[in-house]
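Of the protein chains in this complex, all but one are displayed in their positions.
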Amino acid sequence: MTGLMHRSEVAVSVELQTPDMTLNIGPQHPSTHGVLRLVAKVDGERIEEVEPVIGYMHRGYEKLAEVRTYAQITALVNRIDWVAGFASEVPFIVAVERLTGIEAPPRAQWIRLILTEMARIASHLVFMSSYPLELGATTPLMWALRERERVLDLIESVTGGRFHPNFNRVGGVKPAAGGGSKTKKISMDLPAGFFAQTKTAMEKVLHVCDELDELVTGNEFIKARTVGIGVIPPDKAIEYGLSGPNLRASGVDFDLRKVEPILPYDEVDFDVVVTTSGDCYDRYVCRLEEIRQSARIVLQAIDKIPSGPLQAKVPRVLKVPEGQVYVRHENPKGEFGYYIVSEGGRMPYRLKIRSTSFSNLSILPWLLEGQLVPDLVAIMGSLDFVLGDVDR
Amino acid sequence: MSFWATLGLQVVAVLAVMLGLALVTIYAELKISAHMQSRIGPYYAGGRWGWAQPLADGLKFLQKEDLVPRLADSTVYRLAPYVVIVAALAVWVVIPFGPSLVVRDLDLGAFYVLAVSSLSTLGVLMAGWASANKYSLIGGLRAAAQLIAYELPLLLAVLAVVVQAGTMSLSEIVAVQAEPWFVVAGVPISAPFIVKGQIIGFTIFMIAAIAELSRIPFDMPIAESELTMGYLTEYSGIRFTMFFLGEYASMVAMSAIAATLYLGGYALPGVPAATLNVVGPFVLLGKVALLVFLMIWFRWTWPRLREDQLQAMAWRWLIPLGLLNIVLAGIFKVVL
Partner (left out) sequence: MASRLGAVRWVAEFGTPRIYVDRDRWVETLRRARDEEGLRFFSWLSAIDWAKESAVGEGVADPDSLEERFEVVCRLSSVESADAMHFLAVVPKDDPVIDSIVPLFAGAAWHEREAHEMFGIDFRGHPYLAKLYLPDGFEGHPLRKDFPLLSREVKPWPGTVDVEDKPSLENVEAGGER
């Protein structure tokens, strides 16, 4: 090839060669959401190759789970995706319930549903605040976080924890926040005024969605930065195991709440939000719309929730029969599941955690090739990952 | 008064005015952004009006350790913030606050203003280069690229004003705007250049000025989500404060230039010429405040563009429009 080239052409191409620079983005960097490190080879501002380096927050939960009883593991699993801690507790507990054959009473299941959707709203509101911030807009941050605080307050009023509820029990939910052995005779339930406050909070959430529509969704600058950027075609999304809004933004109509509900989702009315172009803008729009759908679900659920006990009968020392089960659920970020291998003891023999952000992030090297450094931030942010969920 | 005494007095006056205005602008930014974002610090700090918030911010900056990275080019690194702040300062020399309230009325005022205001980019480039940090370097280079892209539209916009006014002295440009345009029922009506056909020029000037100030939506040289803090990454303490002050001083200076060139400077239709030496400064500051508010408003509403989008905007839209604007100004001048 070189032999065919005219000599002056060779000289020109040599002259224009610029040395690549290795840019180390992270582990401490404002837009890596924690401690992700990207080793990017850049030519000017164009990325030629990027290698994500993860594991700075690896806590070895799969190993730790092998030395803990099932009840103790719930305290671990809500720390995986801490932005939506409640949502990652549910599939684990349901998996243990499947293995033991215990079923949670209906009221407990509805409470799980309400709190899962609230966790989804909280998680998506964090995205609504951090994503425009990564593009340089600071105001949506405060607006979205203001409403998220309301939702977190509600979760706290029920569970006692804003981020780490540790509220699910095998066979139900913890009777009430602040309860204990001394007060076990008093029947305990959701805190007083919970439904009224939830209604107000959901209305506020819907309102802030409209505000964000005005400030962000229609903004020409946001569109200039996100439309057509970081396009993930549906077959690539499936091949890399992307799930949740990242998959649905590529036009794949797949939501585990419809396909394989582990909570009474079939009794509420909601739409699966699917957008088609698979770019950053569509991932944003998809999440914004999902907040509205979740608020819709919560508003229906507080009307439909049956009364009854919160806890099924569970043996004092929980021994789980032998078996292997995988239970997945639609976490705010996508498919979140636990594969439990039980050998009949009090502790799992092996617990495999299928965390969403891990798979969602694995597309990054493919997606970032040939993009610009500013687009790197836009694309990375649009995948909405949590480092605890990547590293486990 | 001796030459040195006058000069000293003028320097002190410019320093006081500039730093005072920069502080007021910082306070305004805090308050306005707090209103837009429901933040509480700038509302309540200090008990009332949030007066303690800028003070607390300033004190915090001052007590931070002044770090110089080991690999940094120490001299250039230390010098850079002062280049930025001097550039912002020097602009005020030619800004007229009233018919006789001007430090030096240079014949080439408009030219001087453009030359000096772009010096701050040199300081940014120095900071980016000397920090021995890749983010800083990219930030500095972005600032340089931005300067090249935006100096031209800025120049073309100012050129149209110069064509229309027929002078490059800022005092005279203001005087031309204060002259009666036409007479209605015996009352002479004067109008600033923004009314007299320079609306395109004003828009170009403001866009280019925001780009030159590296404020959102054109703050790519800082871009904290991409480049951590761009050329400011390694700076701390008093030197960071210098950059910070410099940014706000430049903002006020740019607004003052825009007010002088397009909004009639210290003159206001209806205010008698005799009182302008007293009222003039306040009129000018009012106009400056308006433009500064505009910039603050933009900053807290919009995200940032990408560097290549900014370049495309400059070369595809603003420069052709600027050229067209000069032609229009010529036609306007001949016809009217």
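General remarks:
Lettered A and B in written order, each chain numbered from 1.
Note that in this section a contact is a pair of C-beta atoms (placed from the backbone, for glycine too) under 8 Å apart; a residue touches a chain by one contact, two chains touch by 3 or more.
Since the model is a prediction, treat every value here as computed from it, not as a measurement.
Under the touch definition stated at the start, the shown chains contacted by the missing one in the entire complex are A.
When the full complex is taken into account, the listed residue touching the unshown chain is A:F254, out of A:F163, A:F195 or A:F254.
In the complete assembly, the contact with the undisplayed chain comes from A:I238, out of A:L206, A:I238, A:V272 or A:I302.
Think of the hidden chain as still there; on chain A it touches residues 54-55, 58, 60, 62-64, 66-69, 71-72, 98, 169, 171, 174-175, 179-181, 184, 236, 238-243, 247, 252, 254, 259-260, 309, 311, 313-314, 316-317, 322-326, 328, 335, 337, 339, 341, 343-350, 352, 354, 358-359, 362-363, 366, 391.
FYI, only the chains that are shown with their structure count from here on.
With centres taken as mean Cα positions, chain B sits 44 Å from chain A. Those residues of chain A that touch chain B in the complex are listed here as 21, 23-24, 29-31, 45, 132-139, 141-143, 146, 215, 219, 221-222, 224-225, 372-377, 381.
Listing the residues of chain B that touch chain A in their complex gives 33, 36-39, 134, 138, 216-217, 219-220, 223-228, 300-309.
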